[in-house]
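For this view, one protein chain was removed and the others were kept in their places.
Entry: subunit A
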């Protein structure tokens, strides 16, 4: 008799431990997703302009799933301690629903990583950067967002274009309609600038002399943070789900 009681107690202890881990993971997931939603690299306007910002939707879902996991873990601990069948049943049903949400979020994040190709950002940059007065307000808003983001990107990461400054020479662009090739083979921020924001040598920049223009592409600076975000949301979420499945499958036995 004592042995089985001890066994049950150990089992209950393990379940409580499992729920504590789920609770902490929930907090971690919420924190991670809040970090991504806060957009520390300022790349959200680029995603907004692709008209497909599902990675952000995935992060938002992650925030709420994190809270839900925390609440459910507390419910689970209470249910195990009280050994109340009803509570545990509610716990399982709600856990399944949370599971579904988190699954959706993870799959969205994982698949959208493949959507963010260099060509996508190249096309967007060429069509929207420095676009003169566009048609409707939505267009204008997106163009302004893209222009500001690219200016900041080129300044902070010492880069130009998606693959390199040659993007501006190989393709026509909205930028080219306003600025002639003789004066601006590429945008002003592609030149190496001094502290006042003037090119250190305009002729050198126009001719493509090394040291006076930025010869790297910005794709690494864009895809790096976005991929980390997608992977962070997707794989951390999957890990939590695995843990949840394994611990939930044990709880009916108690």
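In the analysis below, contacts are C-beta pairs under 8 Å (C-beta built on N, C-alpha and C of every residue); 3 or more make two chains touch, one makes a residue touch a chain; residues count from 1.
The rule we apply is simple: contacts and distances are computed from a predicted model.
One chain of the complex is hidden; its UniProt record names it "Uroplakin 3A", one of "Uroplakin 3A", "TAF1A polymerase", "Tubulin alpha chain" or "Vacuolar ATPase assembly protein VMA22". Of the options A:71, A:87 or A:104, the residue whose C-beta touches the omitted chain is A:104.
Of the residues in subunit A, those that touch the hidden partner chain are 54, 61, 97, 100-101, 103-104, 107-108, 111-112, 114-115, 117, 119-120, 122-123, 126-127, 165, 169-173, 176, 180-183, 185, 200-201, 203-204, 206-213, 215.
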